[in-house]
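As you look at this complex, bear in mind that one protein chain is not there, while each of the others sits in place.
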C-alpha cells in the first residue's frame, strides 16, 4: 500500500479545519527545505537536514517573536538562551542529527556572513539521534547540505517521512521522520493559521495511539518487528510551531508548551532519553533590526488564545501521525531495519475500534 | 447508579499495577485530610480544604525533595519560589478555593508557630476556582477548617469527588473535585510507589476522553446539561504527585511535568483561564533540619526514571477520572448546577467503542 | 544627627539624574501607602504593610506588563505564576512580614470582590521576616491594616525607613526597612522614568559598601553593635521596579533581574536564608480587561534597553541606601535592638575614602 497522509486514510484528528496544504507552510512566508543524504559507501548514510525558513528568508532583518519549551531536555537546540531573553527569532531553523548540530549551526552563521550580516548571530539548530540507521560517527552532513536545503526551501506541500533531518529517524518503534500539519483557528479578532512541523524519533510501540485508539498495542512485533529487541524509550522529538497570529514572546512560549498535548495524545511521555524540545514563533509582529523608533505591535489578548492552543495541539498530533504514515521501511547501518507503520494494519485496527451504532 | 471509582466500572487505565488503595496514601507516610464546607445559609457554601501531609506530619523537620511545574500558570501555589531554589518541601500542602489561599497559608504558619517552629516558614497552598457553585466572595474557609483537615488526615482510602477543596469544582463540564490513584513502578534498583491526587476543575466537555474514547463528544448537553451556556475552558487543575523513590529535586521537577501527560490524555490542553500547576515530592531522601553534617542521599539514576514517569502519567490520568466518577451532581449558588458524569452513560459509550474481535 | 536620604549626605550614586521625588512614585500613576503597626502591649508589634499601587488604583482593569526574578527564592511572592505565564500585573502589590502574606493577599481579594470584580484574582504579595524585632507569632497585621495602606496611598514623596512593611526590618546588621529612588533614562526614542522601592532586610555588616566604600568594615560592632552575636546572612530583600517605558513582559523580566546589580553593589550576595525576589512592571502599555480587539502595543527595542537597565541598577542601589539612612534605631521583641546606621560615622568613613587630589 502506498504511503499516505493520515487524513488520506480517512482518519481525521481533532475538530479544526486545516490550512490549504495542511502544512507549516500554510503560515504565510514559512518555507521548508530538505537535504536528504542517503548512500551506503564508503559509510552508511541515512541522514540529512531540514530547514524551516520564516519570512521568505528575511528573518534576520525582520525578526519574529518566539518562545521555546523543553518537555524533556535530553537534546540540543542552539539559540534558546537568546530566544528566552529577548523573545525574538532572528534566524532560519535547522534540524539534523545529533552529532552535527555544530556544522549546521556554523553553516547558518557562514551564510549570514556571506550575506553581509554584521555582528554576532545566534541561529537555532536542533537535532534527534539517527545512530540506529545512520553511521552517525561518519559525520555525513556538510555545510553544502545546509546551503542546498536553504536553496530548495519553498512554500506549498512539504515532503514528509524519510526526508531531510528525518531520514534516519524512528518513532514509536516504527519508521519515523518529518511530518507536518496545520489548523485554522478562529478567534474574536479574526482567523489565524497555526502550523507544525516535527522531526519524530521518539517513543515506544505499546503507547502509540491514533485518535485515541491503541494502535501500538494492536500491531505487535510478531506482525511488524520493532527495531530493537526490548522496548525502548530512546529518541527525541523536535517540534516547530508557527503562526501568523500577533503573539508576544510569552504567548509563543505558552504555545510551544502546547506541543506537549499533541505529543501526549499520540503516546509520548517524555522518556529520560528523549530530547523533546519545542519552539513556537509568530509572524504577526515585525521586529525590524537597527530600530530607532519604538516597535509597533499588536497582541492577541490572552483571553483569545484557546483556539490557538487547541490548533497547536491538533497540528502537532497530526504532524507526528503524518511522519509515521509517510515514512517508509528503511534498512541502514549494519542491516538495522526500521519498519514503516503498515497502513493496511492501521486501517484494520481503526476499523476494529470504530464505534458501533 | 451509585458513584464509583473508574476501575470499579471495568475501565482500567494504563499498564501498571496500582498500590494497595490506588491512592496517594499508598506512598508511605502520606496522609490526606479534608474539611468540606457545605451549607445554604446565610450564604451558599460549596467549598473546603484538602491537606496532603507527607512524613506522617513530620515534614518540617524531615524535609523531602520536591519540584513543581506550571503547565498553565493562571493560578496560585504559594511556596514555589523556595521549592525552585532549594528543591525541598518543608510543609504540608493545602488545596482550597482561589479566594482563600491566604487564610489556609497563614493557618499553616500559625500551626507551625504553635508547635514551636522558629524562623520563617513558607507553606505550599494551591487553589482552583469554585465561584460557579460556591459563593466564593463569602470567604467561607477559616483557619479552623484547616486545622480540622489536618487533624482528620489519615492514611488508607481517600474520599474523592465532592470533598475538601474539591467540593465545588467542575471538570470537563461535569461535576469534578478530588481524585487520587497510584502505581507501582519497577526499576532496575527496585520497586517504588507513585501516587497522585488532583483537584480537578478544568476542561471542556467535547475534549473529554476516557482511555482514548471520546466520551465528552458522546454525552452531549442534550443528555447531561453543561453547567454554562457556551462551552468554556475556565477552571484549573492542581496535581500533587508523591513517590517514595529516592529522587533529587531535578527529578521531582521532571516528574511534576509528567502530570501534563495524564492531563492531556483525559483532554486537558491548558486553556488560558486554567491554573494547571503540578507539584511532585519524593520521600526517599531525608533532609533533616539544622544539619551539621552532610546529608546522605540516594539517587535513582535518571536512566531508570521511565517507569516512574509512566507511573505518574497513569496515576494522574486515573485520578482525574476518579474525580469525575466519584463526584455527585451539585446545585449551588443561584441554583447553578454541575451534573455528575452519568456512569451508565459512560459505560454505554465505553461499550460502543469496544473493539470488535 | 537627624535621619536623611543618602543624597542629602552629599553621597550620590551612579551617573543618572533622579526623578522629581527620587522615588518610585515618579513613575506616573504609581502610589505608595504604608500602615505601620507599632505597640508593646499585649504583644510587641514592630511590623506593618506597604502597598505599591500602579495606575492610580485602576490596575485590575488596565493591566500592565510585568516580570519577576528570583535571585534567591527563600521567600514568598504570591501571584508570580500568572505573571510568568501572562506577563501581566493585575493587582496592587503588598509587602509585609513573612507570617502574614496570607491575610494581605486575601484582603486584596476581598477588596476586589467588594469593588465588584468577578472571577478569580491573583494578587501579588511579598514579605521579609521581622521576627527579630516583631513578635511575629502574634500575627498583628489585619485586613483593615491593608485597607488603610491602600486608602493612604499617594503620589509624591514616600516615607522611608521604619514604616509599613519595613517597620521591623534589619539590613546589613543595621536597622533597615523601606527605601526608594528613581532615575530618568534617556533612550533614542525618548526619556523614561525608572523607579524602585525596596523592603530591605538582608545582609551582613562586613559586606556593606556605599558607592564602593567598605562602610561595613569600617563601622564595627564595637562602635555600633550588630543585632545578633555572630554575623549572619539571614533576611531578605523585596525589590519592586516600575517604569513608564513601553516594555513587553520579557523586558520586564530582564529589568527585574537588574535589581541584582544594585543589590550586589551594596553588598548582597544572595545568602541562603535570604528571599531576594524582584518584580518589575512597565506602565507604558495598557492591557484592558475583557478585550474584544487586539491590544495595540509599543515596544522599546531591546537595543535601547541599556539605559533602562542602568537606571534600575542605580535606583535599587540608592533605594537600599535610603532605607539604611532613613531607618531609626529600634528596640523590639525581648529588648532586641537594631541600631541605625550612624550618619556621622558614615560621613566620616566616606571622607576617609575620598580620593586625594
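Each chain carries a letter (A, B and C) given by its place in the written order, and its residues are counted from 1.
The rule we apply is simple: contacts are C-beta pairs under 8 Å (C-beta built on N, C-alpha and C of every residue); 3 or more make two chains touch, one makes a residue touch a chain.
Just so it is clear, the structure is predicted and the values come from calculations on it, not from any experiment.
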Sole residue of B:62, B:85 or B:173 that reaches the chain not shown, by the stated touch rule: B:85
Identified contact with the non-displayed chain, of C:40, C:144, C:303 or C:328: C:303
Candidate in contact with the missing chain, chosen from A:30, A:66 or A:101: A:101
On chain A, residues whose C-beta touches the chain left out of the figure: 70, 72-82, 84-86, 98-107, 109-110, 113, 119-122, 125, 129, 131, 137, 139, 275, 277
Footprint left on chain B by the chain that the document does not show: 85-88, 188-189, 246, 248-250, 254, 287, 290-304
Positions on chain C where the hidden chain makes contact: 15, 71-72, 206, 209, 211-214, 233, 254, 257-258, 260-261, 264-265, 268-273, 302-306, 309-310, 313, 352-356
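Please note the rule applied: only the chains that are shown with their structure count from here on.
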Rotation, 0 to 180 degrees and nearest 5, that superposes chain A on copy chain C via CA atoms: 180
For chain A paired with chain C, centre-to-centre distance based on mean C-alpha positions, whole Å: 45
Gap in Å, rounded to a whole number, between the CA centres of chain B and chain A: 33
In chain A, residues with contacts to at least two other chains: 254, 302-304
